[in-house]
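In this view, the complex is presented without one of its protein chains, the others remaining in place.
Then we have chain A:
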Amino acid sequence: MPARFGNPPERSGVSAVLDNLDLYFKAFGYTVFLFLVSAVLALVLGTVLAAMRVGPVSVLRTFGTAYVTLVRNTPLVMIFLFFQLGAPKIFDTLRFTWVDIHIGPYDFTSFFSAAVAALSLYTAAFICEAIRAGVNAVPLGQAEAARAIGLPFGGVMSQVVLPQAFRASVPPLASTLIALLKNTSIAGVFGVIEAVGRMKGFTNDYADERVGIFVAFALGYVVLVEIVSLLSTLLERRWKVA
């Protein structure tokens, strides 16, 4: 898979990347893994938070609101710092030394886990808001009509409200996931050699090719972002009601 060219006589602007294509793809592999794992965790957490915020139990509503307000206004870097420097001092579990998974050339250890924890806790707040926006987008009349024809609570939810809410939350969810994809880059500063971490390494090692390196890594992100965005457009189109 990786093409190694040895030492080409002429160094083109991106030969640092071309010579190390295996490292380049491995770095983006970490980006994708970070994205996928954090996205799944954030979706689960965010859905729970959204359920708390729209649910009838006032204590949980307050908690959900407080969590979202706090986390949305906190810089992600501070959350990363907390999981790197703060949390291990308070809870032994949060050292993540118990995570030691190796799949192929990829190692998922404490740095990766801390990054996933920070990313998913942060993104969950935004997922919660996206889902809540979807629920709020359902017109009240829909639920009232469903109740009026005698559907029980479960029926109102599963047949009328949630399908519409889910559709309405696809665009904001996609925006949130794209933001998450870009935010995985912060992990590059906190010990995970994903795309930005690798780019920083290349930038230091091949000082005369910095522009080419930047463009190469930027293109990688553009491709990933476009894939997520395309998937969401497809889903949106598929679920659109005529």
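Just so it is clear, a residue touches a chain if its C-beta (ideal position, glycine included) is under 8 Å from a C-beta of that chain, and two chains touch if they have at least 3 such contacts; residues count from 1.
Throughout what follows, contacts and distances are computed from a predicted model.
Peer 1: Of the candidate names "Glycosyltransferase family 4 protein", "Amino acid ABC transporter permease", "Chemotaxis protein CheA" or "Cytochrome oxidase subunit I profile domain-containing protein", which one corresponds to the UniProt protein name of the undepicted chain?
Peer 2: "Amino acid ABC transporter permease"
Peer 1: Based on the whole complex, identify which of A:Val14, A:Val116, A:Val135 or A:Ile193 touches the chain you can't see.
Peer 2: A:Val135
Peer 1: Spell out the interface residues on chain A facing the chain that's missing from view.
Peer 2: These residues touch the chain not displayed: 54-60, 63, 69-70, 73-78, 81-82, 85-86, 89-91, 135-136, 138-140, 142-144, 147, 153, 157, 161, 171, 174-175, 178, 182-183, 185-186, 188-189, 195-196, 199-200, 203, 207, 210-211, 214, 217-218, 221-222, 225-226, 229-230, 232-233.
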